[in-house]
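Missing here is one protein chain; the remaining ones are kept as they sit in the complex.
Moving on to chain A:
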Amino acid sequence: MEMFTQQMINALIIGSFYALIALGYSMVYGIIKLLNFAHGDLYMVGAFVGFAVLSLFGGGTGLLGVVVAFFAALLFGGLLGIGIERVAYRPLLSSPRLTILITAVGVSLVLENGVMKSFGPSFKVYPVQLPTEGFQIFGATLTYAQILIILLSVLLMTALHLFVTRSLYGKAMRAISIDHAATSLMGIPVTRIISLTFFIGSSLAAASGMMAGMYYGQISFMMGFIVGLKAFTAAVIGGIGSIPGAMLGGLVLGLLESFGTVWLGSEWKDVFAFSILILILVLKPTGLLGENVTERM
């Protein structure tokens, strides 16, 4: 029981990070059918922006510094997302999907090596780290930082869900994902909405990068690679293009990894998780929540 609870908590934390990044993957895919492989690197850039801002504040960073750094990461990540879309993807929107996919890989390499050159290749220790104090629940350890991470993720995801389903901009996004041309004929500024989508997706990734930096305490220019791959997997499990699907997919992948470790050992957890992924896709190619086409955005 103790073990089970602890593994559920572990899964929830990993899953929250996966879900936050998966959202951006899913949104971008939904709106321009692009697998944005640079998305994981925006998570990394977010972590480094937070690092730079916190370092600027120096040793005695209080809550204010953390909040400023968080919003700096959010904003910078979002603007970088817009910039990438404007420079690298928009000129290619009408070319074959493969061209733009390769461009995304290129953007990913540019970001990784750019950060490596500006911050150096070695691992960086985050100047401010979340405390590791916590309490016991059913014999398992739950820290305050973990509660904060889960709450913040739920908050961001709920806000996004409401924005997409309730607001006029959200409606425009969903319209574009259904029919590009028709939406533009209705007088909706399609390119602006696409920019907005990139802004939201990228800022979510950057925010979670900053959260990961503070929670785990160690960052490097390659940190976005594996996480990006896993988040992409989460988006596919949940049904790529679907926002609730991305959230569910993140949690499912977190659970699969944790319980893969329990049942088969840590060396086999990825084998286990990805075998289940293949199984899900064979049985339900659209992913868990992917069939509801009208809900796509």
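Going forward, contacts are C-beta pairs under 8 Å (C-beta built on N, C-alpha and C of every residue); 3 or more make two chains touch, one makes a residue touch a chain; residues count from 1.
Keep in mind that, in the parts below, contacts and distances are computed from a predicted model.
Novice: One chain of this complex is missing from the view, so tell me which of "Branched-chain amino acid ABC transporter substrate-binding protein", "RNA polymerase subunit sigma-70", "NADH-quinone oxidoreductase subunit J" or "Formylmethanofuran dehydrogenase subunit C" is its UniProt name.
Specialist: "Branched-chain amino acid ABC transporter substrate-binding protein"
Novice: Per the definition of touch given earlier, which of A:N36, A:S108, A:T197 or A:S220 contacts the omitted chain?
Specialist: In the full complex, the listed residue that touches the missing chain is A:S220.
Novice: Would you mind spotting which of A:Q6, A:S55, A:S184 or A:T286 touches the chain that isn't drawn?
Specialist: Residue touching the absent chain, from the options given: A:Q6.
Novice: Looking at A:S55, A:Q129, A:S184 or A:T286, which makes contact with the chain not pictured?
Specialist: Spelled out, the listed residue whose C-beta touches the missing chain is A:Q129.
Novice: Residue by residue, what part of chain A touches the chain that was omitted?
Specialist: 3, 6-7, 10-11, 13-14, 121-123, 125, 129, 132, 134, 141, 143, 212, 216-218, 220, 222-223, 225-227, 257-258, 261-262, 265-267, 269-270
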